[in-house]
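Here we show just some of the chains, and they stay where they sit in the whole.
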Amino acid sequence: MHEEPRYFESFELGERRTTLSRTITETDFVVHAGHSGDFFPHHMDEEFCKTQPFGKRIAHGTMTFAIGIGLTATIINPHAMTYGYERLRFPNPVFIGNTIHTEIEISRVLDDPKRPAFGQVIESCSVKNQKNETVLFCEHILLVKKQGSH
Amino acid sequence: MHEEPRYFESFELGERRTTLSRTITETDFVVHAGHSGDFFPHHMDEEFCKTQPFGKRIAHGTMTFAIGIGLTATIINPHAMTYGYERLRFPNPVFIGNTIHTEIEISRVLDDPKRPAFGQVIESCSVKNQKNETVLFCEHILLVKKQGSH
């Protein structure tokens, strides 16, 4: 983790990066339940899950999001801030023992409609498992200062 | 937390519910950093934060999401599943010691374009602090089985 200042103008469409990977453990499931307060049996009750389509416990969507986005937190850009997220989807479940990483691609760059000193950089984030299946997709919208703006 | 089966047809536009509240602690900040792997100084470095606009540590957006949505996890509807989230925004920061709850309103109900046996229920979720300021907004899209569908 380190600082790397970048202004809006330097972001290019199609730029890509891939994070390190991390194995999702039963511990992560239990920590997330205790952290979020969501003890739904889909995440916490192995016996119930045996009777369900997937046959085993599946990760909280909020955990896949927290860890998937957490994996991308390696470069601090003091000129950028998160504006929001769009199109958050969970195409495949995450099971205990899966190993996930996140692939980021800059899919859009545009002027911010209300803030002339900022542009929007949209990162398409795909969290993928060890079989290269996408388990979470979202668009991360960043507000990034323009170089000429200060 | 209990089970309450509901089919698509029973959801009504404008239906509202409010969750219990929970005080966000320094512990939650530290747990979330360790859980997500995101140790950015905005969340973890009190000295750095003193030099920033907010003057103190601010919560990870992914934590506000995980806890804000976690607060809503009180009723298990076996006929519903999460399809995704839209328009995730963070209008105000969450600080250590803030007390948050979530207000949910059904803002749209529609047929699912691809799955005739399901409808979409859109819950507008507003996570609010003790001053009634919205700290997170999102739309939660649920796929809910239609009663006539089985």
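Structural remarks
As written, the chain order gives the labels A and B, with residue 1 at the start of each chain.
Quick note on the criterion: a contact is a pair of C-beta atoms (placed from the backbone, for glycine too) under 8 Å apart; a residue touches a chain by one contact, two chains touch by 3 or more.
Keep in mind that this is a model prediction, so the values were computed, not measured.
Each chain in view is the same protein; 2 are placed here, and the whole complex, as held in this structure file, contains 6 copies.
Convention: only the chains that are shown with their structure count from here on.
Rounded to a multiple of 5, the C-alpha superposition of subunit A onto subunit B involves a rotation of 180 degrees. Subunit B contributes residues 1, 22, 28, 31-32, 35-41, 60-63, 65-67, 69-71, 73, 76, 82-90 to its touches with subunit A in the complex.
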